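What you see is the complex with one protein chain gone and the rest in place.
As written, the chains take the letters A and B, and residue 1 is the first residue of each chain.
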Amino acid sequence: MSVIPLSWYLIFAAALFCIGLYGVLARRNAVAILMGIELMLNAVIVNLIAFWRYNDPTNVSGQAFAIIVFAVAAAEAAVGLALIISIYRRQNTVVAEDINLMKW
Amino acid sequence: MVSQVIFIVFACATLLAAYLVVNVNNLIHAALWLVASLLGIAAIFVLLDASFMATVEIVLYIGAIAILIVFAVMLTRRVMEDIGQQKTDSWWLAAALSMVFFVSVTLLIWNTNWPSLPQGDVGDTVLILGKSLVDPDKYVIPFEIASVLLIVALIGSIAVALPPSDDNK
Partner (left out) sequence: MEISTLFTWLIPLPPLLSFVVIVLITSNNRRASHLVALCAMGISLFFSWFVVYGAIVSDHFGDHPIASSINWLPTGNTALRMGIAVDPLTVVMLTFVPLACFLIILYSIGYSNFGQSRDERDVPGNPPHHGVEPMYSRFFAYLSLFAGAMLVLTVADNLLMLFFGWEIMGACSYLLIGFWYGRTYEDKLQIVPSGAAVKAFMTTRLADVIMLIGIAYLYYEAGTLNFRDIFFNADVLDHLLHTPSIIGGLAVAHLIGLLLFIGTVGKSAQFPLHVWLPDAMEGPTPVSAMIHAAAMVSAGVYMVLRMFPLLSAGAYHGANPVLTVMAFIGAFTALFAATIAIAQNDVKKVLAYSTISQLGYMIAALGIGAYIAAAFHLMTHAFFKALLFMGSGSIIHGVEHGMHHTHEKLDPQDMFNMGGLAKRMPITFRTFLIGGLSLAGFPFVTAGFWSKDEILADAFAHGHWWVFVTLLLSAFLTAFYTMRQISLTFLGEPRTESAKHAHESTWTMTFPLVVLSVFAIFAGFVGVHQDFPVLGKMLGKNPFEHFVIYSLPNHGSGFVFTWTPVMLSVVVGLSGLFLGWLVYGRNSLKVGQQDPLIKWFGPLYELLSNKYYIDELYDLVFVRPAKWLSETVSFRFVDRILIDGLLHAIAGWTMKLGSGAVWFEKWGINYAPDKFGDGVRASGDSVRIVQSGKIQDYLMLTMSALVVVVIIVFMVIN
């Protein structure tokens, strides 16, 4: 059904990735930074699925890889949010700039 | 033609939602826009004939991760409202870097010859995928490692998020 060139998907994914990157770099709230990371991960998954579709669809390594990325993303979100909540409890802040316990 | 239009509509909607995720001040709204943009990505998956991935995207990302984020926002809400400012001082640098990165990657993509779409129907990839995930010749090891990772993450996040206790024995 699709007559969409592969490059469209890739550019879409690149745009999504850059928006996520901007979110990671520019937001102060740690939860918002995590949201940016989720967007970046999703961009990666879009790329994987697009490449799978445009190469040989019977070879499902692209999808298998995407599933692994999903699992990693879930783990990342869980641990990341747990860290944020833990820091929030101890330091009463979720601002990434203020979380600098390890400096010096 | 039709699918191109559909793609552009969904892509624009997704990107718009993603833009709002990183730009709105209210974090609850940001999380809801994240849900919207993930839905858009699920639609893109459907366009790519990966309906299983679309399902997983909705169930896992929207159903689990996005909800987790909403909870995190609610749990940590009070402080952020006090502080107010949502962007770092060097956000312009971040924006510039992202733009430059995007432009260069786009140029790279544009100047490459990509394979065109293979002919024929995709068929039922879910069965193949399901089998290859537990096939010793294929991805059983990554698959199992992923599950171990999930367990570790689960236990680790519980351990990390436990309330700080004073009596460390």
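Just so it is clear, contacts are C-beta pairs under 8 Å (C-beta built on N, C-alpha and C of every residue); 3 or more make two chains touch, one makes a residue touch a chain.
Note that the structure is predicted; figures quoted are calculated from it, not measured.
Considering B:Ser3, B:Gln85, B:Ser104 or B:Ser147, the position touching the chain not shown turns out to be B:Ser104 (whole complex). For the chain missing from the display, the contacting residue among B:Ala42, B:Ala94, B:Leu133 or B:Ala161 is B:Ala94, taking the whole complex into account. Considering A:Leu6, A:Leu25 or A:Val94, the position touching the chain not shown turns out to be A:Leu25 (whole complex).
Only one of B:Ala36, B:Ile62 or B:Leu75 touches the chain withheld from this view, namely B:Ala36.
In the full complex, chain B touches the hidden chain at residues 29, 32-33, 36, 51-52, 55, 88, 90, 93-94, 97, 100-101, 104-105, 107, 124, 126-127, 130.
On the side of chain A, the interface with the absent chain consists of residues 21, 24-25, 33, 96-97, 99-104, using the contact rule stated above.
Basically, only the chains that are shown with their structure count from here on.
Computed from the mean C-alpha positions, the centre of chain A lies at a distance of 5 Å from the centre of chain B. On the side of chain B, the complex with chain A involves touching residues 1, 3-4, 7, 11, 14-15, 18-19, 21-22, 27, 30-31, 34, 37-38, 41, 44-45, 47-50, 52-53, 56-57, 60-61, 64-66, 68-69, 71-73, 75-76, 79-80, 83, 85-88, 90-91, 93-95, 97-99, 101-102, 105-106, 109-110, 112, 114-118, 122-123, 125, 128-129, 132-133, 138-139, 142-143, 146-147, 149-150, 152-154, 156-158, 160-164.
Chain contact summary for the complex, chain A toward chain B: residues 1-12, 14-23, 25-29, 31-32, 34-36, 38-39, 42, 45-46, 49-50, 52-58, 60-61, 63-64, 66-68, 70-79, 81-86, 88-90, 92-95, 97.
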